[in-house]
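Left out: one protein chain. Kept in place: all the others.
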Amino acid sequence: MKAFTFVRARSAEEAAKTLGDSKTGLLHSGGCDLLDRMKERVAEPDMLVSLCDAEGLSDIRLEEDGSIWVGARATLARLAEASLVQRFLPTLSEAAALAASPQLRHRATIGGNLAQHTRCGYYRHKSFPCLKRGGDSCPVRAEGGVQEMAGIFDNETCASAHPSSIAPVLGSLDAELVIRNADGRQAFVPSFESLWASPKKGRASDLALAAGDVIEAVRIPARDTKQFVGYAEIRQRKAFDWALVSCAVRYEMDADGKIAQASVWYGSVAPTPWRAGAAESALRGKACTDETARTAAEQALADATPLAGTTYKVQLAKVALKRALAAARERA
Amino acid sequence: MSDDAPQDAAARGLTRRALFKGAGAAAAAGAVFRSLDAAAKDDAAAGPPVQGPGKTAVTLQVNGTERKVEAEPRETLLQVLRLPLDLTGAKPVCDRGQCGACTVWLDGEPVYACNVLAVEAEGRKVTTVEGLGAPDDLHAVQDAFVQKDALQCGFCTPGLVMSAAWAVEQHGEDLTEEQAREACAGNLCRCGTYPHVLEAALAAAKHAKKGD
Partner (left out) sequence: MPRTVTYKVGLVGHDKHKQDVPAVEQDLTVEIHEMDAEPWGREDTFRHVGHEVPRVDGAVKATGAAKYTYDINRPGLLVAGLVYSPHAHADIVSVDAGKAQGMAGVVAVKTFARGSAKYPGKIVAAICAESEQVLADALEAVEVTYKVKPGPAVTEDAMKDDAVVVDPRRKTNVGQPRRGPLVRGKPDDAFEGAEVVVQATYRTPIQTHSCLEPHGCVCEIHADGTATVWASTQATSFFANQQLTSALGLPRNKVRVITQHMGGGFGSKFSALEWDVLCAEFARETKRPVRMMLSRRLEHLVGGNRPDSIQALRLAGSKDGTIAALQGEVWGTSGNSSGGGAGAANFGVYTLPHLSMLQHGVATFSAKGRAFRAPRHPQGFYALESIIERYAYAAGVDALAVRLKNDKHPIRQVQWRIGAERIGWGKNRRKQPGSDKGPVKRGVGCASGRWGAAGRHTVGRNQLVFDVVVDKEGGVAFQNGVQDIGTGTRTVIAIIAAEELGLQPGDIDVRIGDTTYPPGPGSGGSTTAPSIGAAVRNGALRVKESLAGLLALQWGVDEAQLSWKDGVCHGPGDKQASFRSACSLIGEDGLRVQGRRMRNFQSAYGETAGCQFAQVAVDTETGVITVENVVAVHDCGRIIDTMTARSQVNGGVIQGISYALYEEKQTDRNLGDMVNPTFDTYRILGMQDCPPIDVVLTSVVSGYNNTGMMGLGEPATVPTAGAIANAVYNAIGVQVTDLPMTPARVLEALERRQG
């Protein structure tokens, strides 16, 4: 790691202001991903603004309007174990429990999980050319590139895949982000989708946030009707592995037993968490049967643009959706 | 409301919104903003503490003893434990939080010491494999590792001991095979000691109480 000053921010506001002033500083929460990138000198901040001493940022609480507030510093271990999450946000607790390893879950925070960068081996080592690091093209896309972990959507410029399995769950739950701006004000990211930005030459982060924006909390809104939620993750090893594909779904039923509204999100298939709008449309107005799931899965992947080495992910993504829907039905 | 509070309500099967119906839900939305703004004002006066980039004083509570070291902010807890403190039980293997050989407990929870900055551990309780037991005074899990031959080359062993001991501490005599496997999932062993590690963890748990 390059030497840096370590700022012990005592609140999100203080962190945001300090970051806003510094321009080159980076926010430090659990450090799980950030320290790795700094060790490889893919990230070389001269200042880390740490939330390690900040208080009140790791609350998980039920708000009076029924929404659930998850402080950005809440660890994945707590998301997995907190009874509030287990009870009301079962897919979030399930995904958190499956993520990484016990050691990382005790460090990794929900905010950091959203802010983590792709695991692409090209991105993460400086000797490889990489579009996200300012290169002219993405070497993964070239014939002869190692593509196994790459994405199957939005991969024309950069074939990276967003590794978070928490993000698709939050997407499916229509989570809102509470942001603290550099000027000290609190703001809400209007939709989970608008939090993300497609890859661009020279832009490392996948978040559409300004410098100095600090994720302060994730807020999962309450709903009046019964929610059906399911999560499925396909990975090679049970122990400590990245998801090859993850999928989270949420739907509501109308009085006729048809799906009134559905939300379908994928992880590890695109440079950002991926909303499968086509699948959502395919589910709407249908009974949640195996046949509906099959159709939705076909629709979800109809526009996929897999590379030669990632065609298998198309199949995995279809299966993941079917399993997530089945899990939602079963849970109900 | 804390995360563990709504057990009763949950047990009654109420929806989240129902929980707060009649509890003044109308006033709820603004409350969040008020509390945060108030906190922000208090902090505005003095700037946040800044350390580094050069060496800075760090005080750690290592294995029950206060240890003062000088470290740059970029030094990891693992580096500080191994070099100034000469506690070489935690091993540097991947230095990327991927293998578990440097597992220590931070305030009683297992973490990768390569993934924690030393300055972050300021004032916190650090337990290393040396703090668990010594060759002539073995911790029950260390003893079980020896008796079950849960070690070969031994380079991953300190980390696996810390993970297995944490599992035993968490679950005591109720420790299941699945829980033991899960607790050790973040530790890689190249020699292939897993089957014996599992036996050792379960054997040690037999005589353990939760929170021992």
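Going by the order they are written in, the chains are A and B; count residues from 1 in each one.
Operating definition for what follows: a residue touches a chain if its C-beta (ideal position, glycine included) is under 8 Å from a C-beta of that chain, and two chains touch if they have at least 3 such contacts.
All values reported here derive from a predicted model rather than from experimental measurement.
Within the full complex, the chain left out of the display is in contact with A, B. Remark: the omitted chain is touched by one listed residue; of B:51, B:115 or B:128 this is B:128. Contact with the undisplayed chain is limited, among A:148, A:224 or A:291, to A:148.
Considering the full assembly, B:187 is the residue among B:115, B:170 or B:187 that touches the omitted chain.
Residues of chain A in contact with the chain left out of this view: 1-3, 41, 119, 121-122, 124-125, 127-129, 139, 142, 144-146, 148-149, 234-242, 244, 309, 311-312, 315-316, 319. Although one chain is not displayed, chain B still touches it through residues 72, 74-75, 79, 82-83, 86-96, 98-99, 101, 128-130, 132-136, 138, 142-143, 145-158, 161, 181-182, 184-185, 187-198.
Here is the rule we use: only the chains that are shown with their structure count from here on.
Measuring from the averaged C-alpha position of chain A to that of chain B gives a distance of 24 Å.
By the touch criterion given at the top, residues 1-15, 18, 31-32, 35-36, 38-39, 46, 48-50, 52-53, 55-56, 59-69, 77-78, 82-85, 87-88, 100-104, 106-107, 184, 186, 216, 222-224, 226, 238-240 of chain A touch chain B in their complex. Chain B contributes residues 1-7, 10, 15-20, 23-25, 27-29, 31-33, 36-37, 39-40, 43, 47-54, 56, 72-74, 76, 95-98, 100, 103, 106, 109-112, 115-117, 119-120, 163, 166, 181-183, 185-187 to its touches with chain A in the complex.
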